[in-house]
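Here the complex is missing one protein chain, while the rest keep their positions.
By letter and in written order, the chains are A, B, C, D and E; residue numbering begins at 1 in each of them.
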Amino acid sequence: MEMVLSAAIGVLAASGIWLLLRPRTFQVIVGLCLLSYAVNLFIFAMGRITLGAPPIMPRGGFIDPTAYADPLPQALVLTAIVISFATTALFLVVMIASRGLTGTDHVDGQEREP
Amino acid sequence: MTRILPHPLLTVALILMWLLLTRFSLGHLVLGSVIAVLAGLALARIEPEAPRIRSWSALLRLVAIVSVDIVRSNWAVARLMLTNGRHGARTSAFVVIPLRLRDPVPLALLAVILTATPGTAWLEHDREAGTLLLHVFDMVDEEEWRVLIRDRYEALLMEAFA
Amino acid sequence: MIEENLLLILVGLPFAAAIAASTVRASAHGAAAWVSGLLLAAGLAILALLHAPISDGQVLRSTLHWVPSLGLNLTFRMDGFVWMFVTLVFAIGILVLVYARYYLSKADPVPRFYAFLMAFTGAMVGMLMSGNILMLVVFWELTSILSFLLIGYWHQGQAARDGARMALIVTGLGGLCLLVAMLILGQIVGSYDLDRVLAAGDIVRGDPLYPLVLGLFLLGCFTKSAQMPFHFWLPGAMAAPTPVSAFLHSATMVKAGVFLLVRFFPVLGETELWFFAVTGTGMLTLVLGSVIALFRHDLKGLLAYSTISHLGLITALAGIGSNGAILAAMFHIVNHAVFKASLFMAAGIIDHETGTRDMRRLSGLIRFMPVTGALAIVASAAMAGVPLLNGFISKEMFFAEAADWHNGTWLDNSLPYLATIAGIFAVAYSLRFIATVFFGPEATDLPKVPHEPPSLMRRPVELLVLVCLVVGILPGLTLGPTLNLAAQSVLGADLPYKDIAIWHGFNLPLVMSLVALGAGVALYAALGGRIATGPEGPPLLHRIRAQRVFERILLSLTWKLPRIVHRTLGTERLQPQLRLIVLLTIAAGFVTLWGSLRQAPSPLATGFNPAFALMWAVGAVCAVGAAWLAKYHRFASVVLLGGAGLVTCLTFAWASAPDLAVTQLLVEIVTTVLLLLGLRWLPKRREEIEEDKLLPARIRRARDFVIAVVAGAGLAGVAYVMMTWPLIPNVGDWFLRNAYSEGGGTNVVNVILVDFRAFDTFGEITVLAIVGVTVFALLRRFRPAPESIMLDEEQAGLEDRTLADALLVPSVIMRWMFPVMIVLAAYLFFRGHDLPGGGFAAGVTVSVAFLLQYLAHDVRWVEARLTVLPIRWMGIGLLIAGATGVGAFLFGYPFLTMHAQYVDIPLIGQVPAATALIFDAGVFSLVVGATVLMLIAIAHQSLRTTRMRERDSADTSEKEAA
Amino acid sequence: MTALDSLPPWLMALVAFFLVLGSTLTLLGAFGLFHLKSFYDRIHAPTLGTSWGTAAILLASLLAWSWVQDRVFVHELVIGICVMVTTPVTLMFLGRAALHRDRAGGKGPVPGCGRSDRPPQMASAPAND
Amino acid sequence: MTTVLWLALTWAQIALGLAACLAAYRIAVGPRAQDRVLGLDALYIATMLLFIVTGMRLGTPFLFEAALVIAIGGFVGTVSLAKFLLRGEVIE
Partner (left out) sequence: MSLGPEHLIIAPILIPFFAGALMLVYDERQRRAKLTISLVAVVASLLTAVELLIRSKGSELTGNNDIGFYLLGDWAAPYGIVLVVDRLSAMMLVLTGLLALPALLYAAAGWHRQGQHFHSLFQFLLMGVNGAFLTGDLFNLFVFFEVLLAASYGLLLHGGGQLRVRGGLHYIAINLTGSLLFLIGVSLVYGATGTLNMAQLSMIVPVLPEARLPMFHAGAAIMGLAFLIKAGIWPMSFWLPTAYMAGAAPVAAMFAIMTKVGVYVILRLSFLVFGAGAGASAGFGAEVLIAGGMATVAFGFLGVLASQGLGRMAAHLVLVSSGTVLAAGGFVLAGGGAQIFAAALFYLLSSTLAISALFLLIEPMSREDGGIAALLALTADAYGLDEREEDRQPEVGLAIPGTLTVLGLSFGACVIALAGLPPLSGFIGKIGILQGLLTEGAATPALSWAFVALLILSGFATLVGLVRVGIQTFWATEGEPPRVLALEIAPVVALIALLIVLTIKADVTLGYMRDTAEAVSQPSIYAEGVLGAPRAAEGEASE
């Protein structure tokens, strides 16, 4: 699983970064989305892979922390998901506004000079 | 009563849903009821009129028929997939089906039924003409389909809903 | 004690005058001049009082502490040299005030002029009296700044602005160099106290940094004293009102540089480096300055170059540095101040009365203004070095040093010749000044009819010329003691008294003087006519106008070159910036991890699952596909992005993070809709952009591809290694152990979010709120691109009837799902603390429910039935969350301290009642508000454009009707 | 090993049957989506997964979890109903969009292609992808 | 007998994974925009079923919520995509 997941992170990140470096606003926004998937998975991976043991505890009794997934990275990812959702939305709106004002969807607000 | 429970049937269904999702306990019944009532009120804002069911038995019959049809058509279509459409002999076609149903609610139910039975696809409903454009995966006889829809589903739906 | 206070008062007086002058009415010339003059006179009185201790050889000191920790103290210090200089400044200052009182037009705004002038005087005096070398620089820079304001006083003229700016830039840069020099000096000596620095000459000269210090120091002095090649600012500064020129270029500004040379001679001097640098520069300036002066047509220009030349003379003397040379330098400082001030004032009178300063137009003025003429003639004679005038004696002393002093270098050997040449030119330009202005035929085309100025305006000139005469005739009696005192204070108390006299017998210096006089007269006689018709400036050299050269250099150095470099080093395009960030990140990773990234000895591993691999094959296809298609097939890209997101959700769920899966799924849905909403406003792109097929574009893409692959592989590698290392003991364990017992919930992730680290959530919902508000605010001013307003072609074919048709059946189902989603939201909300779910997920679910209704109908339909006030929801949500946090205050606990308890309700049983739930309710409300706001704000744009379209068509039809 | 190991053999067999049935039907549906030639054919394929594919797997899950948890565990019912009810929405939109575009493009044997209820100059352009 | 269940679960996972791959083929290749949306819809269902099957295999009931969310809300994404295709606008 580790191999697959790290490969997945790599592919998502590579696709995201490639798009991030593209000239059209829409490409950049899709790139940011892909990158944030990659980063979220990466944060998540810092807690290592634990299968079938969500950090949901029995009510009381002895608890063996090693039997459960590390909850902290999950909490961090949750926050990160929300924040990246919000900022993506904002970027999108700025993209729309920029397109409306400049008449182009180039990230620089003007077509590349030849 | 209608002011608190504009959609009584729905509210009941939602309470049931709540209980299904949680546990059958008094606490959940209370909480579920409150939520279901609120949800029903919310729906009433966008859909003031609750659909009236005239005949429960027709509805039950319909459910039974559809259940069987779903199994049958699943089998049929799965076999078509496995045999590559009876080795190329399968033809699909559009069928225009005149409908007597006008009310959106039974129409929606019809859509659900047709979608749930593999092999038929709801493409377009023309409200003015009262026709439904259906796509049939394995077309043998066009008229057969018209009859099937009219007698098997539409009739029961018209019977069930006022 | 009294003397100390007197020192402070002395420095303070001009500043007090400045403040006083700035408060008078704009037209109160007299008041401003009188107040300033009286305060300066008081200064002279103080100086008189201080004369006694000074002449006893005392050094007076007084200190105010400012920033002792940096050695930055207002220490004032006065010895004989300073006393002489300060007296000169005050005295000439008073005369300039008298002169200015009549020179300035009645319409001139007085307060500014006098305030600047007096503040400048104060800065100059402060510089002279500084006993702390850092404070010296402070005052030094103040003189630069204030002279800038004075030179630019008539700022509506381009020349004044340029002159002021140039003076500031040149002297300001010099000042910064001086600052560094002083800092290093202080470093070497271990103190910024002037006395200690002056006593540490040997240490300084022995320090390896000595050449650097000297270089920086001299840059400071030379720029200020207008030594070549930094002289050009001085003629430019002639754009100042004449009183300013008379002050700045006689006793103050330019003298600051030579003051410092003389002052620091004991510390930095007496080396070959010093001699060559200082005397060399001085001689060059002396000779070239005098040559150029001869060829200027502008009266003030001639005087300006003469000033430069004389400053060169003083500099050369400071470079020689013998006892006699220092004495001569001091003497010439005074003499030059006196005759140059009078000449500037005379020139000002001429300018004032005739309306021009062009010597080619001026002629025969002696007939109109005999008194002024006579004064000017005497002063010029002093400038030329005619016997019986003060200029003669100090110049004679200079000739003597040039001829008699030896250190055997080539420069030393050439000194007498250079000095004589300069003398010749000095005579010639002085003669030209007199001859061309006052003699010859009467001028005919003057702007004004000249006559004598008001007598009071002439008084300062008269006084100064008188000084020229008196000092010239009785040097030993008048200035001798003071000069000796000054020289002692610089060179040491054991200096033998040197008698200053007119007649030293027929010696080499006298021969040089006579040669200069004779040859000078001959030179003017030979060249006089041709100069007037020639260009402004000496032959050949006139083409190189130092000022222009400087401006060009300045422009290149301060604009053109920086612009080129700036453009090369920076960019305003986004792509290179992002590329740089990515590259730097890769570099950071490589530098820190290269060679040390390795697996744990026994790596962790979870078994390979083919389905998981298959799903990530899907994820990879989707990700790469989204990247591939994002340019030309944006819709497909959105779909593919959805696929990649879905697989990400699955991964979360699979690897024990159900909360993440649920949240990501919901966010996924909303993001898809958001992107689609945005897609509507982007330009249609059907055909490939031509340029994209060209080689450069291909190369760019290939490069970015490589970058992306490297970065992706790097991240994957790091992730892999991290995942195979055993988990180290971390704070996560504590959360697992304490979530239920301390946080009162079994879903640890949720307990972390709403309790242990609720502050993060608190911040996070604020972010959402901010973004919601921003989106709303930005879209209020949104203007779509014209083509976006056009009906989309898919839509164009469908009339409204078709919309209703298309939505008739599906909208029924979509409405049914509304209450179902609300129940789902409630479900997620209420169980969040114990099981996957929570306020955020519930909030997004409700907003999806709303969204679905917008999808099923049109905006107007929905908003006629459902009133959503998203901003209200947001505000209330934030306030609830905040209030929950603050609620803990009541019980003496910190912000966001949660309280969890199970309450027993009859019949129903135990019900969890955690304050965290209220906090989560706040989160819920906020999320609903923010998400709905964002979606609806964007969606409303379509409505607005529809309205716009309707209005447009209404307009056209109206026009057609009309 | 997991909680499901406590199932009795008969139930295990039943659960296994439903699992295989449901997943195979879903796979068949996806296969249809993959290899069928026309969009109107392909639109039928996924319904295999949404009808009995889903039903069978939900049934398996329902049986297994109900046994493990010692009580009737019918969450799955909600999922099943919701999937059944919501699937038609997307398909209806998609079918209509396809028809609409085909008519606009004048492509293929699509009913109503010749309908003149739209101005001819508006007819244009391939799909937006 | 455990093997039977295990085999069934494994088969179910792989079959659903393959189904997802086939759906992904439609998403990536099209050829029509509708095909992509259809593929995504199929992918959603396959994933939802995979949630349930994987939950059974891992012996954890906590994957159920995710499946529920897909069942109730998953169609909103595809509906909006489909509506965009139909109308050129998501919300009008």
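We adopt the following convention: contacts are C-beta pairs under 8 Å (C-beta built on N, C-alpha and C of every residue); 3 or more make two chains touch, one makes a residue touch a chain.
Because the structure is predicted, anything quoted here is derived from the model rather than measured.
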(request) Name every shown chain in contact with the chain that has been left out of the document. (result) A, C
(message) So one chain is hidden, and I want to know which residue out of C:Arg563, C:Lys684 or C:Arg947 touches that hidden chain in the complete assembly.
(response) C:Arg563
(request) Quick one: say which of C:His51, C:Arg112 or C:Arg944 touches the chain that got left out. (result) C:Arg112
(request) Specify the residue from the set C:Asn323, C:Thr897 or C:Thr946 that touches the hidden chain. (result) C:Thr897
(message) I need the residue numbers on chain A that touch the omitted chain, in ascending order.
(response) 20, 25, 28, 32, 35-36, 39, 42-43, 46, 72-73, 76, 79-80, 83-84, 86-88, 90-91, 94-95, 97-98, 101-102, 107-109
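Definition applied: only the chains that are shown with their structure count from here on.
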(message) According to the touch definition, list the chains common to the neighbour sets of chain B and chain C.
(response) D
(request) Using the touch definition up top, find the fewest steps from chain A to chain D. (result) 2
(message) Taking each chain's centre as the mean of its C-alpha atoms, which one ends up farthest from the centre of chain B?
(response) C
(message) Centroid from C-alpha atoms only, then distance chain C to chain D, rounded to Å. What do you get?
(response) 67
(request) Could you tell me which residues belong to chain B and also touch two or more other chains? (result) 17, 21, 108, 111-112, 122
(request) Would you please write down the residue numbers of chain D that are in contact with two or more other chains? (result) 2, 29, 31, 43, 45, 50, 75, 78, 82, 85-89, 91-93, 96-98, 100-101, 128-129
(message) Which stretch or stretches of chain A touch chain E in the complex?
(response) 51-54, 56
(request) Within their complex, state which residues of chain C touch chain B. (result) 801, 804-805, 808-813, 815-816, 818-820, 822-823, 826-827, 830-831, 853, 862, 865-866, 905, 907-909, 911
(request) Could you pull out which chain D residues touch chain B in their complex? (result) 25, 28-29, 31-32, 38, 40-41, 43-45, 47-48, 50-52, 55, 74-75, 77-78, 84-85, 87-88, 91-92, 95-96, 98-99, 109-112
